[in-house]
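Other chains of the complex are left out, but the ones given are in their true place.
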Amino acid sequence: MTITALPTGLYAEVLSFYGHQMQKLDGRDFAGYAATFTEDGEFKHSPSLPAAHTRAGILAVLEDFHQKFDAHKIQRRHWFNHVAVTEAPDGSLTATSYCLVLTVHADVKQPEFGPSCVVHDVLVRGEDGELLLRSRHVTHDHVFPV
Amino acid sequence: MTITALPTGLYAEVLSFYGHQMQKLDGRDFAGYAATFTEDGEFKHSPSLPAAHTRAGILAVLEDFHQKFDAHKIQRRHWFNHVAVTEAPDGSLTATSYCLVLTVHADVKQPEFGPSCVVHDVLVRGEDGELLLRSRHVTHDHVFPV
């Protein structure tokens, strides 16, 4: 049950991609976040909601979802951990990662935590060789299969 | 007091190893987790318990320990941070990492946290060049030396 090593540089490239990508999301740069998907990308950010499709569709969903958060009073942070990447024969990458959502309220030092999630991504190369998300599905740890 | 750089690719390989390894543990694939140790590996997962030895011994300890958790009601997540790797002259690696245990209860969005730990690993190469744990010792931050 060996853990296969990836080509040199690939794993760090994925981590670096997530670093930039998730700072865009938490910084409310939703257009920038949507642009990290392929043009026909799929984003299912909650088990209870249908998936969004295309960059325009993802942007619309994010803008709608974040209307419930007041940017002047709330700072969200999506932390990732234990990114596990597998390379498929066609060169696409499957990445499964832990994600914990932190919500910081103005003037309150201790963040609010939750949910704890698992992020299931498929990454591919764009025209310039850059990484892009073809799909992202998020599951919630506190929602157990019936 | 310089921080020495590791050979290219090595640090990312260790992070990638941990990503896969700890997802096996939290996914209750205890045989898969035990297989990330050398055949004669040592695992001391709690300061108050004796170390387990060999893959079979590690597997037995994990199955016993996890009987107290009901997989239908609890999802555990072992987060890592600040992995600090040092290469020994014989090629073995010493890796010291922060670890925080999250316990997610069914239908409860906010995880339970603790303990905060330090994981002390020694990694070596297996027959196929893959990384394996020769030993893992875990200490708990809230247990102070007397």
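Side notes on the structure shown:
The first chain written gets the first letter, and so on, giving A and B; residue counts start at 1 in each chain.
Here is the rule we go by: a residue touches a chain if its C-beta (ideal position, glycine included) is under 8 Å from a C-beta of that chain, and two chains touch if they have at least 3 such contacts.
Because the structure is predicted, anything quoted here is derived from the model rather than measured.
Copy number for the full complex in this structure file, with 2 chains shown: 3.
Just so it is clear, only the chains that are shown with their structure count from here on.
A separation of 25 Å divides the Cα centre of chain A from that of chain B. Within the complex formed with chain B, the chain A residues making contact are 1-6, 8-9, 11-12, 15, 81-85, 96-98, 100, 112-116, 140-144. The residues of chain B lying in touch with chain A in their complex are 8-9, 11-13, 15-23, 31-32, 35-36, 72-73, 75, 77, 79-81, 102, 104-111, 113, 126, 128-131.
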